[in-house]
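First up is the structure itself, then whatever we jot down about it.
Of the protein chains in this complex, all but one are displayed in their positions.
To keep things simple, chains are lettered A, B and C as they appear, and every chain counts its residues starting from 1.
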Amino acid sequence: MPLFPDQASTFAPHVDALYLFLVCLTAFFSLLIGTLVVVFAIKYRRRAENEVPDLVHESGLLEMTWTVIPFLITMVLFVWSSWVYFRITRPPREAMDVYVTGKQWMWKLQHANGRMEMNELHVPVGRAVRLTMASEDVIHSFYIPAFRFKRDVVPGRFATAWFEATRPGRYHLFCAQYCGTRHSNMIGWVHVLTPADYQAWLSGGVLGESLASAGAKRFVENACNTCHAEKPGARGPSLNAIFGKVQRLQGGQTVVVDEAYLRESIVNPQAKLVEGYPSIMPTYQGLISEEGLLQLVAYVKSLSPAPAAPPVAAPAPPAPGERKAATK
Amino acid sequence: MSAKGHAHPTLKVYFAVFAALMIFTALTVWAAFEHLGIWNTPVALAIAVTKATLVVLFFMHLRYSPRLTAVVLSSSLVWLVILFVITLSDYLSRPWLPIYNR
Amino acid sequence: MAEAHAAAPHAADPRLQHHFADLAAQKEASTLGMWAFLVTEVLFFGGMFAAYVVYRALFTRAFEGASNLLDIRLGAFNTAVLILSSLTMAIAVRAASQGRKNLIILFLVLTIVLGSTFLGVKVEEYRQKFEHHEVPGPHFVVPEGLPRQAEIFFSLYFCMTGLHALHMIIGVGLLTWLIVKARKGAFTGSYNSPVEMVGLYWHFVDIIWIFLFPLLYLLGRHAP
Partner (left out) sequence: MSSAVVGALPVEPRQHYLNVRYGVGSWLLTVDHKRIAILYLIGVTFFFAIGGVFAALIRMELLTPPGDLFLSETYNRLFTTHGVMMVFFFMIPAIPSVLGNFLIPMMIGAKDLAFPRINLLSWYLYMIGGLIALWALIHGGVDTGWTFYTPYSTVYSNGWVVVTAVGIFLAGFSSILTGLNFLVTIHTMRAPGMTWRRLPLFVWAHYATSIIQLLGTPVIAITLLLVGAERLFHLGIFDPRQGGDPVLFQHLFWFYSHPAVYIMILPAMGVISELVTGMSRKPVFGYKFIAGSSLAIAVLSFLVWGHHMFVSGQSVYAGLVFSILSFLVAIPSAIKVFNWTATLYKGSVSYQTPMLYALGFIGLFTIGGLTGLFLASLGLDIHVHDTYFIIAHFHYIMVGGTIMGYLGGLHYWWPKISGKLYPEAWARVSAWVIFLGFNLTFFPQFILGYLGMPRRYHAYPAEFQVLNVMSTAGASILGIGYMIPLVYFFWSMRYGKTAPANPWGATGLEWQTPSPPPTENFPVTPVVTREPYDYLTKEEPAVG
């Protein structure tokens, strides 16, 4: 019977340290209170029906002590746990991308080179993995206990999160947010492979086209290229090298171009209009699946110079419109 | 403590308050069509708050009521602010986080 | 309102309930109770106002555009009607504190007439929205050139004004009940808290509208 979960990511030791500290703290205070209660209850048990207890004066000092000490402890906890949280929140720039779609009741995972999986995720050890997740229907939650990793996938927007596995092995993947009848069947495995095994896995199996090239196809299918034509006088703004940049909007506001903004601009283009372009783009809400959106976003991302990525992944087959970034 | 027999405002006060409410209504409609930049919303809300205050103070006799009534009423406003401010703080601060670490 | 029930007559002293020391204490309790009830009402509407505030902040363009599709003349007219009804209600409460039966009835009737006018105008506004397919749901058509969150604006519009109208209808019912009681001569200079309580309720409903009007009808007007 296991009493402690596997430790298989860079977060796990940090989370566990915090956990063990809190376990000790809980044990200490529970025992302290428990002991005091038992000792007092025995020592000062009622010996005669009409006894009158001693007068005990209230003590302001005592009250201050047991107000201030818990306060200090909680503040230490706050700083510590927030520090751990911030590590978990922001992915490093060189993280490799995996795209996740949750739907009742399965996980669909797409790798950048086009390899797809159902309820299984293969990742290399020692490499940061950034997940961009979308839900087709209700809220799901991508949970890998061994990684101490969890993120709700709320429909209508992307959720991004990252982890870095540290130990090869096979670990549980759960859906942690109740999502309907077969919620407890929305489970799977995460396989952490050594870099060599990962390479082998990645090139094995049926290799589809890369995500970005699939996105490029959709870009043409949906006639996006008629307006986003990448030439002077085009009716739609250029998508070249915009990812991660600041875009000026109509009305003077600005927005950082990230996955969320790209997604919104496809399904609800009227929400944030780029300065200098009329609001002529139709909405694609309901016309493109979440998977398709992820592909389109991957395509637009591929038009921007990618952050430095160490060459772990096998090079994807070149695709039309896709510009591979030179690796450092 | 007793609320009994608290003074009612005179009819004159009632009519004055009514007139003020009507004027403010006209004012807020007029202001809505002016281009005040970011100030359109604050002006509209300020007028609404003023109107509501007039109603509460005079029509609802808060001005002539025990202090406890004012405390009870203000608690609802404080809690409303809690609800709005904390909920909004989530939405408004979501874009702050950079995409990547550093 | 239910609070007003609590102040209904009792066997010993016709209007004093057995567990209160005197009428003053009884009135103090019912006044505090009514205010506390209004506090919960503030937060009841507050939940929807919070949704409104958040979505307006997120979808400003959609909300301003959709807001401009409401009929500002009807909205302004209704605002004036409701403020006037607050005045008549206040005068009715004043008349009750002086125990002037006919005056009470007159102004309560006026209040009902104004309240019904408001509701009638509201029905007309709803009818127009139905005609223009601006009612959220399967038959909703996103207005030309607006983001699809315009639908959320109309959802909130119908929820907020609908709930407000429901409060108006309850208010009209309470006013009717007061008129019946007043005709029997129930209210005197020393006992009139039901009128006062319903008055508080009516003014509260007025205040909700004072905020709904600018938030729903006005905030997009300056936009081109």
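Here, contacts are C-beta pairs under 8 Å (C-beta built on N, C-alpha and C of every residue); 3 or more make two chains touch, one makes a residue touch a chain.
Remember, it's a predicted structure, so these values are computed and weren't measured experimentally.
Novice: Counting contacts across the full complex, list the positions on subunit A that touch the omitted chain.
Specialist: 1-5, 11, 14-15, 18-19, 22, 25-26, 29-30, 33-34, 36-37, 40-41, 44-47, 49, 51-56, 58, 62-63, 66-67, 70-71, 74-75, 77-78, 80-89, 104, 137-139, 141, 143, 145-146, 148-152, 154-157, 159, 172, 174-185, 187, 268, 285-286
Novice: Where does subunit B touch the missing chain, residue by residue?
Specialist: 68, 75-76, 79, 82-83, 86-87, 89-94, 96-97
Novice: What residue numbers in subunit C mark contact with the hidden partner chain?
Specialist: 2-3, 5-6, 17-20, 25, 28-30, 32-33, 36-37, 39-48, 50-51, 54-55, 58-59, 62, 136-138, 147-149, 151-152, 155-156, 158-159, 163
The rule we apply is simple: only the chains that are shown with their structure count from here on.
Novice: Measuring centre to centre with CA averages, how many angstrom lie between subunit A and subunit B?
Specialist: 41
Novice: Could you please state the distance in Å, as a whole number, between where the Cα atoms of subunit A are centred and where those of subunit C are centred?
Specialist: That gives a centre separation of 46 Å.
Novice: Using mean CA coordinates as chain centres, what's the subunit B-subunit C distance in Å?
Specialist: Using C-alpha averages as centres, the distance is 16 Å.
Novice: Out of subunit B, which residues touch more than one other chain, so two or more?
Specialist: In subunit B, nothing touches at least two other chains.
Novice: What residues of subunit A sit close enough to touch subunit C in their complex?
Specialist: Within the complex, subunit A contacts subunit C at residues 268-271, 279, 283, 285.
Novice: What residues on subunit C touch subunit A, complex-wise?
Specialist: Against subunit A, subunit C makes touches at 59, 61-62, 142, 145-149.
Novice: Mind pulling up the subunit C residues that touch subunit B in the complex?
Specialist: On the subunit C side, the touching residues are 23-25, 27-28, 31-32, 35-36, 38-40, 42-43, 46-47, 49-50, 53-54, 57-58, 72, 76, 79-80, 83-84, 86-87, 89-91, 93-94, 97, 199-200, 203-204, 206-207, 210-211, 213-215, 218-219, 221-222.
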